[in-house]
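All protein chains but one are shown in place.
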Amino acid sequence: MHITAAHVITFIERVAATVKEQRDYLTQLDSAIGDSDHGVNLDRGFSTVITKLPGVADKDIGAILKTVGTTLVSTVGGASGPLYGTAFLRAGMATGDRFELGPADLIAALEAALEGIQSRGKSTRGEKTMIDSIGPGIDALKQANAADEDFLSAMRIGLAACEAGMQATIPMLATKGRASYLGERSIGHQDPGATSAFLMAKAMLEVAEGIS
Amino acid sequence: MHITAAHVITFIERVAATVKEQRDYLTQLDSAIGDSDHGVNLDRGFSTVITKLPGVADKDIGAILKTVGTTLVSTVGGASGPLYGTAFLRAGMATGDRFELGPADLIAALEAALEGIQSRGKSTRGEKTMIDSIGPGIDALKQANAADEDFLSAMRIGLAACEAGMQATIPMLATKGRASYLGERSIGHQDPGATSAFLMAKAMLEVAEGIS
Amino acid sequence: MKKLINSPDNVVKEALAGMAAAHPDLLTVSYDPDIIVRADGPVKGKVGIISGGGSGHEPMHGGFVGMGMLDAACPGAMFTSPVPDQMLAATKAVDGGKGVLHIVKNYTGDVMNFEMAAEMAAAEGIEVAAVVTNDDVAVKDSLYTAGRRGVGVTVLLEKIVGAAAQSGADLAEVKRIAEKVNAQGRSMGMALTSCTVPHAGKPSFELPDDEMEIGVGIHGEPGRRRVKLASAAEIAEMLATPIVEDLPFASGDHVLAFVNGMGGTPLIELYLMYNELNTILKAKGITISRNLVGSYITSLDMAGCSFTLLKLDDELTKLWDAPVHTPALRWGV
Partner (left out) sequence: MKKLINSPDNVVKEALAGMAAAHPDLLTVSYDPDIIVRADGPVKGKVGIISGGGSGHEPMHGGFVGMGMLDAACPGAMFTSPVPDQMLAATKAVDGGKGVLHIVKNYTGDVMNFEMAAEMAAAEGIEVAAVVTNDDVAVKDSLYTAGRRGVGVTVLLEKIVGAAAQSGADLAEVKRIAEKVNAQGRSMGMALTSCTVPHAGKPSFELPDDEMEIGVGIHGEPGRRRVKLASAAEIAEMLATPIVEDLPFASGDHVLAFVNGMGGTPLIELYLMYNELNTILKAKGITISRNLVGSYITSLDMAGCSFTLLKLDDELTKLWDAPVHTPALRWGV
């Protein structure tokens, strides 16, 4: 599979559309264990990102992703702003000035993104955050890819793991982020950030399906 | 009919009991066109009056009524405090140092009370206030008494007119008191003060019925 | 009913105890009759300024006791005019030999109780004058009715008249200034929700989710009309226009603009409303040269706001700017 800069832009557009569509759902998840703003935050950020895309349409993938990252940092705020912002920035640094990515490049970019989130958020898996869907998703994708699966089916396996990870946040006790203030009462609710991360992964698969 | 000081005390006790019993009803009437406190105000006042009665048990009727009046002035507040307070004060001044009242004395005391309310409140009939039940009640009582009716039946006729006057406040447009701020919206509600005045008149009849 | 109280019967006294404990440097509280008196009063040779009214409008009036504003406040029961004993006790407590001004809001109960107190004070040889505020343009005025309610102007009047008394003005002069403030000020209020009086235990009126009351007072009484919820800009227009047309305020006027919260309104909404009012007045050529934004004359937990405009001249501006030191208003000291 060859992922071009145009595909990356399509992916970003699809994320922006999904976030807008799921804005109230994400916000509602956040009202149970947070402060009722996750969907609103991301929608504000990706709406601005959309206005920046024309300016990088002819740029390399690294430049596109870094623009997305800095825009998110500058517009989202809250916890998810620096986290997703850092994720896209690191992914952009990993891809550098390339105009096309292969499977290994994509995996490397995703790993860089995850590492960025973890170092910025000082979090590990099992704390009921976005990395609980992202982490298992990347693991599964890598494993399936290493097992020589067709890359698209590897991505499908990754997405399934990502979704399972998202659902696994429900019984977790939060120890990071705003939900941690609730203590035991954080149990029984799906983490909003893990959910938005899954929605982004889903958008990625949908774009990939359009490529092959 | 001979009304003794003891009867007057019984009357005051009965008013206090009625006001306590009807406290929430009066307050509820006041919430529609006023500020939700008429029953609470009167109950606070008459509860204090009750504690003062032992001190005047052996005093003349004027002293008893004046004590009720000053106690109401000092404890009720709002519009009804000075109005009912003045009413009892004036009634007490009218009865003076007597220990027994006949029908004419009672009528004179009631007229003095009404006059006191009107001069303190600068109100006339038809403005949707307590005098819209008190005024017609006294008129009917006087008329029936002059027509040589038995005084107890004259009192019954007076109470019926008082009740009719109370009900007649429903369609009135308020021009005095707090209900006047509502303009047209004051129409359709029974005046709380006209209602408490009717309840006092009813208590008076009940005591009178016990005398004959 | 959800309130931070122990029992409806004790709210007023316990809150007074809290004020006394929080501000011993500014005021002292006496009970039965309940009055809040300036700690360093009576001030010899100064006209005493007292006000009072039902409780539930905090910080008014107790929060305005202190240097440069009130010498005493008489807190009645919840939403109920205080009784004459309170005004009489307050009048005696603040009499510094130059007479006492009673600041009365135009409600039948307040007016009658203050009148009785003034008669008693006169009988004891204290010179008393009174001013009755009646600035609420939501109420139609007429010789044959109870007239307009006293609302937001009362706060501004207490500050300005307090400054005049502090600066040594005599009773006649203090009364003149009080009447001028009342004559030059107008207000109007609205409610998004009803308030709940502790004794009543439920909201004073039911208001559907999509409606609001325009032209309310400060006692949970319904307003002049009930209309559909509207935007901040529209609400500002509904309040500002009747005020401006009533005095009338005209292009070139300088005003003090007071955006007041009803007790349950967050400050962010009041600043947003101030922005709307500022825009409206600018368009009319009226300059806001002083302002006050906050919850100063409230109606328990009611959500909503009121606007008050006071036409300023040099005299009133100077008195407004003069130092004041009370629990709720403080500057210059």
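So that you can tell them apart, the chains are marked A, B and C in the order they are listed, and the count of residues begins at 1 in each.
Everything that follows uses one rule, which is that contacts are C-beta pairs under 8 Å (C-beta built on N, C-alpha and C of every residue); 3 or more make two chains touch, one makes a residue touch a chain.
Source: prediction; values computed, not measured.
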Among the chains you can see, which ones touch the chain that has been omitted? A, C
Residue of A:20, A:125, A:142 or A:176 in touch with the missing chain, whole complex considered: A:176
Missing-chain contact, candidates C:39, C:122 or C:229, resolves to C:229
Counting contacts across the full complex, list the positions on chain A that touch the omitted chain. 27-28, 31-37, 40-41, 44, 73-83, 120-121, 175-178, 180-183, 185
Under the stated touch rule, tell me which residues of chain C contact the chain that is not displayed. 2-7, 11-12, 14-19, 21-22, 55-56, 58-59, 63, 192-193, 209, 212, 229, 231-233, 235, 263-276, 278, 288, 291, 293, 295, 298, 300-301, 303-305, 327, 330-333
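We take it that only the chains that are shown with their structure count from here on.
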Which chain has its C-alpha centre closest to the mean of all protein C-alpha atoms shown? C
Specify the chain most distant from chain A by Cα centroid. B
Express in whole angstrom the distance between the two chain centres, defined as the mean CA positions of chain A and chain B. 76
Inter-centroid spacing, chain C versus chain A (mean Cα positions, whole Å): 55
Report the inter-centroid distance (CA atoms only) between chain B and chain C in whole Å. 32
